[in-house]
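So the structure is just underneath, and the comments pick up after that.
Missing here is one protein chain; the remaining ones are kept as they sit in the complex.
Residue numbering begins at 1 within each chain, and the chains themselves are lettered A and B in the order written.
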Amino acid sequence: MANVSAFAGVDVGSLGTKTVILVDGEIAGYSILRTGINTEENGLHGLETALENAGLKREDLKYIVATGYGRISAPYADKTVTEITCHAKGAHYLHPQTRTIIDMGGQDCKAIRLDEDGNVTDFAMNDKCAAGTGRFLEVMANVFKVSLDELGPLSLRATEVLPVSSTCTVFAESETVSLLARGERPENIIIGIHHAIANRVGGMFSRVGIESDVFFSGGVAKNIGMRKALEDVLKVKIVEPKKDPQLVGAIGAAVIAQNSWKRGR
Amino acid sequence: MSVSGNVFRYPEEIRDDFLQTADIQFRDGSKASPAEVWHYLTEIGPKKYPHIYDYSNYYGRKISGDVTLPFSLKHNYLIMTMDERMTKAKQNGIPVVFVQGGQSVDPYYAAGAIALRPASVGIWASCQHEGLNLNQEEVRRANQKEKAYRAISFEVCQSAGYENIQEGTVPVDMIAPYSCLRCSDVSYGLEAHRHGKRKDVKLFLADYPLDHQKDKEWAITYFAENIRRLIESIDELTGGKTTAEDLRKEIKLHNEGRRLAMEIADLWWSAEVPPTNGKDRRDLFQMGGMELHGDPEASLSLLREAKGYIAERVKKGQKGFGVSDNPVRIFVCGSCVFPNEYRIEEVGGIVVGNDNHWSDITTIVEEDGDPFYNLAKAVLSYPYEQSIKERAKWTVEQIKRSRADGVLFLYNWGCNTQSAVARALVDEIKRESGVPTLIIEHEQQGTQSEQLQNRVNAFVEMLK
Partner (left out) sequence: MALKTLEIIKKRLEERPKEIEKARREGQKVVGWQGYNIPEEIIYALGLIPVRIGVGGDDRMVEIGARYISTKNCVFVRETVGLFAENNDPYVQNTDILAFDATCLQTYRTAEIIQYYFNKEVLILGVPRNFYWPEAKVYFTKEVEYFTRRLEKQAGKKLNYQILADTIGLYDRIRNAIVTIYTYQAAAGNYLSWEETYDLIHAGYYLDRREYLSLLEQVLAELREKQGQPFIEAVEGEARIFLSGSVLPPGDKKLIKIIQEVGGRIVGDDLWSGLIPYLDVKIPENSLQGLAVGYLNRTPHGALPYLDLDTDRRIKRLKELIQTFKAQGVIYHTLRYCDPYTFKAKETKDILQKEGIPLLEIHTEYAGSDFEAIRTRVEAFVEMLKNRYDEEVAV
C-alpha cells in the first residue's frame, strides 16, 4: 500500500495499554494489552500490535500522540497530551452529542464537560478518595465474596435500597460488614453502595455540571448496576457506546494526532 | 422486608397512671393533656412515623423503653409534633431562627422568635415525611446530606442543617448562630448560605470574641452589642420592639430551666444506681438548654415534672430501664457525636454526662443589671469555650460530680477545632483526675457506626 497516512493514539493506563490507528478518520486497527512494568515497551508493543491488526507498517504512521499516565516515558510519540483532553476528543468522535463524560477507572474517577467541537470546557477529578473507582468496588466485591462482574447484576435484584453512608473504602467496608452481621440481604446493601457512589460522584462533579448526553467510560462502565444508579441519582441519560469504551482515550489521541499533522504541528 | 422489623408499642398497663400526669404547657398559652399525648403516641405516631418506633437494637435513637417516666413519653410527643407546632407558630407570624450547638437561646426567644439547632431542624424536616420506615428515613437523610456536601465541601464535619434549609422545605427565616470556639465551621457554614437558592433567609453572626474573653471588658461590651444587633435583626422580621425588660424576663425563664437541669443532674449523679438510662438522661439534661423542643415553656413543664420522678427513683434506689447492675460510668467530651447509649448499656456501661451543651446550661446569667451585658458575660464564660486548662478544670469537676470511671472524647471526622485540642484536653484531664481516657474519631456524620461502637464497648469492657 503506497501513500497511506496513518495516525496513532497510545493510551498507557495503569492497567491496560490501548492503541488506536486512524486512517482517513476511520479506525483502521487497535490493540488492548495489559500494562507491564516497562512503560516505554508497553507503548511500543501496543503500537506494533495495532499496526499488525490494521495491516500497516510503522512507516505509514505520520504522527503519534501518547496519553495516559505512561505518556511521560513515550519517546516514540510526537506529542503527549493528557488523558482528559484525549477522552473528550474520543467521546466526541464516538458520539458527537456528548456533553459530559463520566470516567470511572481503576484508580481515579473524573468528569469532563465538552463543547460541541469536543473541546474541554471544564473537568473535575476525585482527590484521594476512592469513591467511584474500580478499586472501591473491588473491595466491596471482596466483602460479599463475589467477583467484580457480579456486583452490578446482583444490585438489580434488590428489593430495597439500604442506607450506606460511607464512600470511604475503609469505612464502607466496616459499615457493610455490620449490615451483613445484622442479617440484611446482600443485594440490598449492594444497591445501597451503588447509590452512595452515584451520590458522591454526582456531588464531586456538580462543580462541572452534568449535562446529557453522558458518555460513561472506564472499567466501571461495564457495571450495569452502576450505570443504572447513575441514571437514577443524576437523572441523566447515559448513551450506549458504539465501541469498547476502554478505547476512548486512545481514539482521542489518534484524532489529535491526525489534526496536529494536518496543521503541521 | 428488612430485618429492622422490630416495632415498639407503649403498653396499655401504664395508660391510667400516665393520664394522671401534668399537662404540657406551651408558649402560646395552649396545652396538651396527657390524654392527647397518649392518643398521639399510641395511635397517630406509629402510622405517621414508623421509623421512630423502630426498635432494632442498633438504632441509637430508638424510643426509651422506660415507660414509667412521663417526661420521656412527652419528650417523644414533642419531637413527633415538631412539624405541626412549627407550622402553627409560623402561621402566627413567629419567625424561626437557625442557631448552632453549645449556645443559649435566650435572646432569640426574647425577641419573639423560635431558635432551633441543626438537630432540631433535622427533626422538623424529617417530620415532614410520613410513613417512612427506618431504612427509608436514613436513605432520605443521607441523600439530603449529600446535597449539602455538594454545595459546601466534602470536608464539612456535619452539614449543620444546610441541606434542610437550602435544599429542603424547612422554612427557616433567619440563620443566626454564635461563632463559638467550639466549632470553626459556624462562620464558613453560615457564609455558604449566601450563595444558596434561598435568598429570603436572613443571615447574622453573633461574633464570639476569643482568648480570655470573659475577663476583657471590651470583649463583653462587643458581644453585648452583638446580642443587641441580633435582637434588632429579629425585630425587623417581627416588626416588634424588644426591650431590655423583655430580655430580662426571658433570661429569668431560661435560668429556671438551667437551674432545674442542674438540680436534676445533682440528684441523678448522687444516686447509687443510675435512675434512668443514658438516653433519657441526656434528653433530660439537655432540656435545660431550653432549645430541644422549640418551645422553652414546654421544656420547662417537662423539667418541673421530671424532677419529682427522678427524686423519687433516687430515694427508692430504682434503676433506669435497661441499665445493668454496677455499670461503668462514662463521661463523654467532644462535639456533635453521641455513641449509641443502649449498646453501651448492653455491655454494662452507662453515659453519665456530656460536656458539649452542658457547658452553657451550667452557666447561670446574672439577673440584676443590664441584661445585654449580663448575657454577654455569661455567654463568654461558657467553660467549653475557655483555654485548654480552664476547660479541663471544669470538665474534671463534672467528672467528679458525676462519679465517672472513664472519659471518652469523641469528635466527628473533619471537626477541626475539637479534634485540635482533643489530645491536650484529654492529657490535662488525665493529669488532673487520673481517670482513664480514650479519644475516638467518628468517621461518618449522623450515623452511629459499628466501628465507633466497637471501640466504645472495648473501653467499657476495659474499665469493668
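List of remarks:
Operating definition for what follows: contacts are C-beta pairs under 8 Å (C-beta built on N, C-alpha and C of every residue); 3 or more make two chains touch, one makes a residue touch a chain.
Because the structure is a prediction, the values reported are computed rather than measured.
Of the candidate positions B:41, B:415 or B:463, contact with the hidden chain is made by B:415. Of the listed positions B:83, B:185 or B:360, the one in contact with the omitted chain in the full complex is B:185. Here the missing chain is touched by one residue of B:8, B:222 or B:321, and it is B:222. Considering the complete assembly, chain B touches the hidden chain via residues 150-153, 155-156, 179, 181, 184-185, 187-192, 194-195, 203-205, 207-211, 213, 216, 218-219, 221-222, 225-226, 229, 387-389, 411, 413-417, 419-424, 428, 441. One chain of the complex is left out; on chain A, the residues touching it are 22, 25, 69, 81-85, 89, 92-93, 96, 108, 117-125, 127-128, 206-207, 255-256, 258-259, 263.
Keep in mind that, in the parts below, only the chains that are shown with their structure count from here on.
Listed in rising order, the residues of chain B touching chain A in the complex are 1-4, 56, 58, 135, 138-139, 141-143, 146-147, 149-151, 154, 443-447, 449-451.
Within the complex formed with chain B, the chain A residues making contact are 129, 159-166, 168, 171, 174-175, 177-178, 181-185, 188, 192, 195-196, 199-200, 202-204, 206.
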